[in-house]
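On to chain A.
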Amino acid sequence: MSNPSRGRILGRISTALQQKSPPMSPQARPIFAPVGDLKERFEVECKNNLTECLFTRNAGETQAHLLAILASLDPGIVFAEDMPFLRDRLPYAPHTLQWSSEGAAPESAQATITRVKALVAATGSLLVTSSCGGRRGTIVAPVHIVLANESQLVPDIESALALAEAKGMTTKNSYVGLITGCSRTADIEKLLVIGAHGPKRLVVLVES
Partner candidate 1 sequence: MNAAAEFLRRSAEKAADLTHRQIIRRNMETYDVAAARGRTRFADWDAARERCAAIKHEAIENLDALLIQFEEKVLSRGGHVFWAENSAEAREYIAKLAGDRGVKRVVKSKSMVTEEIHLTPALEALGCEVVETDLGEYIVQLRNEPPYHIVTPAMHLSRVQIGELFREKLEGVTSDEPAELVAAARRKLRAAFFSAEMGISGANFLVADAGMVAISTNEGNGRLCTTLPRIHVVVTGIEKVIPRLRDLAYLWPVLATAGTGQPITTYSTLIGGPRTAGEIDGPEEFHVVLVDNGRSELLADVEQREVLRCIRCGACLNACPVYKQVGGHTYATTYQGPIGSVLTPHLRGHDFDHLSYASSLCGNCTSVCPVKIDLHHHLLHNRRNSVQADQRPPSERLGFRMWRWMMMSGSRFSQLAKLGKFGARVGKAIGIDPLKPWTSYHAAPELPRRSFRDLWKDGHV
Partner candidate 2 sequence: MARVLRRIGCELSFPEDQTCCGQPAFNSGYWDDARAVAQRFLRVFEKAECVVGPSGSCITMVRKFYPGLFCGVLPTYSKFYEFSEFLTSVAKVEDLGASFPHKVTVHDSCHALRELGIKEGPRKLLRNVKGLELLEMPHAEECCGFGGTFAVKFGMISSAMADTKLQNAVTTSAEFVTSIDPSCLMHLDGVFRKKQSPLKTIHLASILASEATQ
C-alpha cells in the first residue's frame, strides 16, 4: 500500500527539529541499589513476585521436583520444550506429553515446561524468547515450569538486555521478553488477583 503520509510526517518532523531544545545532561548518579549476592537476591525477589523458586543440587533432584509437580496436576496434556534431559526423564503417564518439535503448545495444555535464557536477580525475572517452546510455551498454560541453571543468573535488567543483544537473541527471535512472576491483575478495587490470562503458577527449578 502506498503511504504518501510518510513523507509528509517526516517532513514536518524534520522541519520542527530544525529548532533544537537545549540539551539535557543528567548527572551520573547511581540509580539502582547494588544487587548483592545473585542467588540470594533472586530467591528474595521470587518470593516477592510469587514465583516458586527451588534450588536443586543435581539432575536427579531436579527430576524429582519436576515429577512431584506434575503428579500434583490432574492428568492432561503437558507441553515441553524438546530437550534430552526431558526426553530421558519424563514419564509418559498419566500425562500426555507434547514436544515443541511437534508444533505449538495446545490451548488445553495443563502445564508447559521450558528453559529460559537468563535469570535476572534484581527483579526475580526470567529472560525468554520464542525459542523457549515458541511464544506460546511461556504463557498459554495455567502452570509454567522452568528448568534453569545457577550459571544463568545475571545481576539486573541491563545485563539481561546486554546478553540478549550479545547473543543475537533480538535478531534471531521474533519475541524476546522478561517474565516476572505469574499473571495477575488489580483491576477490581485494586485488589491483587493471581492468574489472569497467563499462568497462575510459575515454578523455577534452578540447578547448581
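Observations on the structure shown:
As a convention for this text, a contact is a pair of C-beta atoms (placed from the backbone, for glycine too) under 8 Å apart; a residue touches a chain by one contact, two chains touch by 3 or more; residues count from 1.
Per the selection procedure, all candidates are chains of the complex that A comes from, given by their letters.
Keep in mind that this is a model prediction, so the values were computed, not measured.
Which member of 1 or 2 touches chain A in this complex comes down to candidate 1.
Per the touch definition, chain A reaches candidate 1 in the complex via residues 1, 3, 5-6, 8-10, 12-17, 19-21, 23-27, 29-33, 45, 48-49, 100, 103-105, 107, 122-123, 125, 130-131, 133-136, 138-140, 156-158, 161-162, 164-165, 170-191, 193, 195-199.
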